[in-house]
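Just one protein chain is left out here, and the rest sit where they should.
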Amino acid sequence: MSLLNQTGSVIAMNVRSIPQRLWMSLATVGSIALVVAVLLGFLSLANGFNQTLKGSGAPDVAIALRDGSAAELNSVVSREQIDLLGQGPGVRAGPDGRPLISAELVLIVDGIKKSTGTKANMPLRGIGPNGLLVRPQAKITQGRMFTPGSNEIVVGAGLLREFSGFELGKTLRFGAQTWKVVGVFEASGTVFESELWADAPVIQSLFKRGSTFQTARVGLTSPAAMPAFVKYVKDEQRLQLKAQSEQTYFADQAERSGLIIKYFGWPLGIIMAIGALAGALNTMYASVSSRAAEIATLRVIGFSGFSAFIGTMVEALVLSALGALVGVAICAVGFNGLSASTLGAGFTQVAFRLQIGPDIIGQAVTLALIIGLIGGIFPGVRASRQRPLLALAT
Amino acid sequence: MTDLDLVWKNLFRKPLRTILLTVSIFMAFLIFGILTSLNVALDRASESGSASNRLVVSNKINFTQSMPYAYINRVAAIPGVTAVTYQNWFGAYYQDQRTSRFVGFAVDPETYMSIFHDDARLTDAERKAFLSERTGVIVGKSLADRYGWKVGQTIPISSNIYSQANGRRSWDMKISGIFTGAKPTDPTTAIYFHYDYMNETITFNRDQVGTITVVTASPDQNDQVAKAIDANFANSPAETSTVDEKTFSRAFLKQAGDLNFIVTMVVSAAFAAILMIVSTTLVSAMRERTKEIGVMKTLGFSSPRVLRMVLGEAVLLSSLGAVLGLGTSAFILTGLSKSPVGSSFGDLSMSPVVALSGLALAVSLGLVTGAVPALSALRMSIIEALNRG
Partner (left out) sequence: MSALIQLKNVKKTYKRGKESITIFDGLNLTIEQGDFVAIMGPSGSGKTTLLNLLGGTDRSDSGEINFDGERIDGYNEGQLAGWRARSVGFIFQFYNLMPVLNAAQNVELPLMLTKLSASKRRANVETALKIVGLWDRAKHKPKELSGGQQQRVAIARAIVSDPKFLLCDEPTGDLDRTTANDILGTLQQLNQDLGKTIVMVTHDPEAARFAKRTLHLDKGVFAEVTQ
């Protein structure tokens, strides 16, 4: 019998014998499934958060902050600086013919986080008439936009999911003023959905900000116009601002925040994987020893040691592949799309959804298969070393 | 030879198998030890330094909004208030904004030290220096160690919020003292300096305070004083929200997310996995010993005694892995608490509560995984046992 045929037969025998060690094999599948589910869970958490941040930036919108400020809260931009920005190269004209700039400022207000029931920081952003225009992904889906000059607020759909107290029609009190929620907007897969929007001048006056803003979002004619605009802002002495593409701005934040979850998830996954590996080795050694007589007989007949090795390896890989499948299924059905929120770079909450994806699935499945591989190698070597015997001494 | 000797020898019947099982159990308890301790540390961090009769007054909109300086005297006048101080968040960093940010508050040294003297411990000389030097700053020991700061040294502290009139973002401050916490494990990654020095030089937000700390006559007056303070400022442009210190810290720490939930899920997953692995292996291992159990019973070992030995073996196995896992996690935690990230968590060492619950978990794990094989050993009829082989 050719080596290939031999190996094929042994593999078939190995796999068919799994029901004899049903419970231990199931335990191996189950424990590997849990490893995959936990790892994938964390990776989906990080992935979802990252995607939300990355998806928020538009390549043709430049965001300008005070030079040296890493976050909007710490930035100051004046009226005069806004006008100067409008004179930059590549700035698109809005529907009113004037430069498309949204001068904005963010305040932090309190909301109640649904999952913990405790207070959390919500961003209340004052935007101008161009606020929606520089955010092509956003649109009002319920109610209407706030009326300029009024104490009206629109709330992001993501914020509604994760925090209580901001439902449509509700009257809110921030400090001494009352506000009314008149609309809900969606900007799926972006951080904007985690915000409350109101009219900038109203915010400025009620929170005593004079006429200063914190950031300016400038719409450019095309992504290609970005480098020239950034350079203009850098060189212009009167500005003292720093401009960058919104995409870069959010990509930076994504990089910094995603690391924490990754540094947590991977070590955890590996520790669990070692535990599952020990279990898999156990199962496979038990498989080899319970089939010792069978293997010995096969060797007598003429099967090679190599085929015994491969048979064991494949048995281990089959178990771990099944485990991976179950683990991915658990994650896809149970975790994918789950809503979550955490403290973002701006010191305010960012609402996002856990998101599974092909590359992270690939990573988790690879871990499972590595467990199967190592779990099969050593017992496989033992199987291949089984001497051909007509009868095994007990 | 005692029953324990017998149980121990049986445990290592197939050494490789026992070692592999111990590795699995070890990993689960490693995860348990580290994650639960992190969770506990976070909870503890919200309580470290919290006295039961201290309240925090902040702007009702959010604690990042400030309140007028004039509030301080008004709060001091409320009945039940025995001491008042205030702090302003500075957004402090040293040289590099990205890597060297830490807690930095502008305070009124005299009232601050009189209330927090136990939580920021200084020598008398250091305290005197701090009170008299306008540009003085006291730094926590961890920070001093990290940057090699010495008393008397002048260091530039930058702010990512404020700038001076001359455009400079950093303030030169002279180190008056290096403070330690009430407990050796309390975090000391903060600096405190003069409010006046900051207030006179910043370009906006002058004469404002961030939070006000209030000491009440006794804890049972907390509620009443808090309500009185908030009533005082109701319907003013800056309304207040006053809560006790513990509640304030805890809410802040919970912003990152429901760590409790995540820890519970992960630890449960890890234990579900080892439960499956260990129980199925023990069942299979016990099946090999059916005849031996039959012999033991024949010799005269009572069924309950045999049950105890089988359960004992399972409990011994899980305890072995548990002790190793918990011990290793305690070791890792001590290492973590020395790292820059870890030291801001405060007391990361394994608390007795975590250790004890870990051991209780180990015993339960042993009982559960040993249950099926133990019961079948209990019920086994001698005749069947001896025939099976």
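Labels for the chains are A and B, by order of writing; each one numbers its residues from 1.
In the analysis below, contacts are C-beta pairs under 8 Å (C-beta built on N, C-alpha and C of every residue); 3 or more make two chains touch, one makes a residue touch a chain.
Quick caveat: nothing in here was measured; it's all calculated off a predicted structure.
Asker: Just to confirm, in the complete assembly, which displayed chains does the hidden chain contact?
Answerer: Across all of the complex, the chain we cannot see touches B.
Asker: For the chain left out of this view, which of B:324, B:363 or B:382 touches it?
Answerer: B:382
Asker: Pick out which of B:54, B:141 or B:297 touches the chain that's been left out of the picture.
Answerer: The single option touching the absent chain is B:297.
Asker: Write down which of B:13, B:134 or B:287 is the residue touching the left-out chain.
Answerer: Among B:13, B:134 or B:287, only B:13 touches the chain that is not shown.
Asker: Please identify, in ascending order, the residues of subunit B that touch the omitted chain?
Answerer: Interface with the chain not displayed, on the subunit B side: 1-3, 6, 9-10, 12-13, 291-292, 295-304, 382-383, 386, 389.
The rule is simple: only the chains that are shown with their structure count from here on.
Asker: Using CA atom averages as chain centres, what separation in Å is found between subunit A and subunit B?
Answerer: A distance of 26 Å separates the two centres.
Asker: For the complex, which residues does subunit A have touching subunit B?
Answerer: Interface residues on the subunit A side: 21, 23-24, 26-28, 30-31, 34-35, 37-38, 41, 68-71, 73-74, 76, 107-110, 113, 115-116, 118-121, 174-176, 207-208, 268, 271-272, 274-276, 278-279, 281-282, 285-286, 340-343, 347, 349.
Asker: In the complex, go through subunit B and note every residue touching subunit A.
Answerer: 16-17, 20-21, 23-28, 30-31, 59-62, 64-65, 91, 97-98, 160-161, 169, 204, 235-239, 250-251, 254-258, 261, 265-266, 269-270, 272-274, 276-277, 279-281, 283-284
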